[in-house]
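Here the complex is missing one protein chain, while the rest keep their positions.
Our next item is subunit A:
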Amino acid sequence: MAASTSTRLLRLTLPLVKTHGFTRDALALSVLHLPSPESHSAPLSDAAITALFGQEIKAEHSLINFFFDEGIEHMKSRAQAFSDSNGRPPSIKEVLEERLKFNEPVLEHLPNAFASLASSLSSAAKLGPFQVFSVDPLPGLRHALRIADEACYLSADTSTELSWYARRASLCAIYTAVELHQITSPHTTSQFLESLLTSSSHLKKSFDEVGLFSSYLFKSFRAVAKSAGTL
């Protein structure tokens, strides 16, 4: 019951992010959009926001993380619709493009959201009267890794063992770069994504070839050593 009320209010807050950002103000206004007769006449007080979503910056983090969760759900539903209409799973590029489209309405607020996540209260240290914030890159990294993993799953990626990790790590790096690019140049996002995916596949091919050549070289040395009686 508790979780569903918070989720309901967070869902009502998402359309308000466009105008109010990922802020406690946006959360406060969510109750005005409840269907009648539940609708309130005034926004939630700060104490109520704290009670439902956490103190200070934690309430903003609840909203940002909910936006990320909804982004994953959006990827899933779009991938399902694509599979139904085309009879095949979408490509990595198509899945990532859908996720990037989800960012578009709130693009101008994303830098603040990432800054807020990176400067979590837990990483703040107090030196006398001064509050010193350290940068915590983990929430941003977790966000990109989650998207990379989901994109691989939705595009029916078949990599196994070490290549399973390599594939996700490379996609995480690509998605992070493209999302940062999207914030500054939203109109060229698609081209940038395509160029990075192409470079990545070239890089993978080069690595595979280097690996193959090394294995031949190793086999040759082994054979030479055997014929010389060393082994």
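Basically, contacts are C-beta pairs under 8 Å (C-beta built on N, C-alpha and C of every residue); 3 or more make two chains touch, one makes a residue touch a chain; residues count from 1.
Heads up, the rule we're going with is that contacts and distances are computed from a predicted model.
Visitor: Name the chain not shown, per its UniProt record: "Carbonic anhydrase", "Pre-mRNA-splicing factor PRP46", "2-methoxy-6-polyprenyl-1,4-benzoquinol methylase, mitochondrial" or "HORMA domain-containing protein"?
Guide: "2-methoxy-6-polyprenyl-1,4-benzoquinol methylase, mitochondrial"
Visitor: Please identify which residue in A:51, A:81 or A:156 touches the non-displayed chain.
Guide: That would be A:51, which touches the missing chain.
Visitor: Could you pull out which residues of subunit A are in touch with the chain that's been left out?
Guide: Residues 1-3, 5-6, 9, 28, 31, 38, 40-48, 50-55, 58 of subunit A touch the chain that is not shown.
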